[in-house]
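Excluded from the complex is one protein chain; the other protein chains are retained at their positions.
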Amino acid sequence: MALHTRYFDEIEIGDELEEEQTVNREDVLRFFAMSASAGARNGDDRFIAEEAGRRLGAEGPIVPGVMSFAMLSRLVTDWMGAEGHVDALDISFRRPIAHGDPLKLVALATDTDEEAGSVKLDVYMENQRGERPLQGTAIIRLPRRG
Amino acid sequence: MHRRQPYGRSTIADYFTLDLHSHSTDASDDAGGTVEGYLKWIVARRKKGFQIDGIVLTEHRSFDPTVDYSDIAAQYGVTVLRGAELETDVGHVLVYGVDERLAQEFDFASVSLPYADLFRAAKEFGGFAVGAHAGRPRIGLAEHVADRGVSLDFVEAIEQLNGGSNAAENDRATDLAEAHGLRGVGGSDAHFVSAIGRCLTAFRRPIHSIEELVEELREGEYHPMRVEDTVKSE
Partner (left out) sequence: MTSETGSEVRFEFDRDVLGVDVELGSITLTPKLIADYCAAVAETNPLYTDEAEAKAGPHGGLIAPAGMLPSLTFGRGGLDPKVKFGNTQMFAGSRLETFAPARPGDTITAKVQVKEVFPKTGRSGTMLFIVRRTSYYNQDGTLVAASEQSIVHREV
């Protein structure tokens, strides 16, 4: 991916970015190892143990909310370009995400604030059943051309 | 997997499409979409060729009779009507034509209203009730009919196509409608701007008031429809 700049003046309601991702057990372990190396609290086995995952209603182990939130923050920074700024990213966790579920990550421009130079996005993740385990909005400030 | 597509393509120019199920930040605290945001989105979608003629706001467990969206509706050229989504002992129920008498007889804040009474009273007081997302577990009618054999005596219509339900759940609602000769509607169940209008109900005449909506739901011809199928064919 190359650096690109998205400008406020060019935004149209409906401008969309869609990415696909599947998270596996190894990915979750890598995520926990990374945060553990930073000295943060180590991941709890709720996300790894098969049994724990089933208890939470998914088919097997699940992806931690912190990790799926990080994935959506990546989507938003991909959408906004090198000079964009994340004013806010607000996400609700509706359903668990199981390891191996093929996911669509979607960001869509839904409104613009001329005075603030900011764009409102709908941001969500959708699984193969058409369910949205994560859903929310983002406010992104963008530079203007000229 | 989608077993069938009962909604099909229509000569959409002959239809008036309404999203019969939506929630906004004005009254639903789990919503992220504003009414104006919904209307701006619809205008943008129309530019892409989709036909969304209007929406009905059906907020959770509440109805404020003083709220009026006519100005903003006129500004954006979208019909905006208001109903409510109430909660009963067989799941959620959409009510159109919410009369004051209904609010007096039923506590809208309740999560377990007696469903048969609600369906009956809604009609008696000049409105119309529809079983919401009928194929969803716990909060949809199909499961209660299958598991407990609840009566459908006062139920005339269900939400056959709901934008927040998955394919299997929508199929289950279709099965229920077909098995019991119920009318079917479509609605987005939008809580966020980009979801508005994703599922619709196609009516045979323009609808600009809640009275006209109730009349059409009771006596008219209508069917659920996906917004993708409204794109004007060449």
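Each chain gets a letter, A and B, in the order it is written, and its residues are counted from 1.
As a working rule, a residue touches a chain if its C-beta (ideal position, glycine included) is under 8 Å from a C-beta of that chain, and two chains touch if they have at least 3 such contacts.
Predicted model, so just to flag it, every value in this text is computed and none were measured.
K.L.:
I'm checking contacts with the chain that's been left out. Which of B:I72, B:A103, B:A116 or B:I139 qualifies?
P.N.:
Spelled out, the listed residue whose C-beta touches the missing chain is B:I139.
K.L.:
Quick one: say which of A:D15, A:D78 or A:E131 touches the chain that got left out.
P.N.:
Answering carefully, the residue with contact to the hidden chain is A:D78.
K.L.:
What residue numbers in subunit A mark contact with the hidden partner chain?
P.N.:
Given the touch definition above, subunit A has residues 1-3, 21, 27, 30-31, 33-35, 37-41, 65-67, 69-74, 76-78, 82-83, 85-93, 136 touching the missing chain.
K.L.:
Just the residue numbers, please: which parts of subunit B touch the chain that's not shown?
P.N.:
Its contact residues with the unshown chain are 29-30, 87, 92, 111, 139.
In this text, only the chains that are shown with their structure count from here on.
K.L.:
Based only on mean CA positions, could you tell me how far subunit A sits from subunit B in angstrom?
P.N.:
Roughly 30 Å separates the two chain centres.
K.L.:
Which bits of subunit B are touching subunit A when the two form their complex?
P.N.:
Checking each residue of subunit B against subunit A gives 30, 32, 37, 40-41, 43-45, 48, 164, 166-168, 191-195.
K.L.:
Mind pulling up the subunit A residues that touch subunit B in the complex?
P.N.:
Those residues of subunit A that touch subunit B are 12-14, 90, 92, 108, 110-111, 120, 122, 124, 129-132, 135-137.
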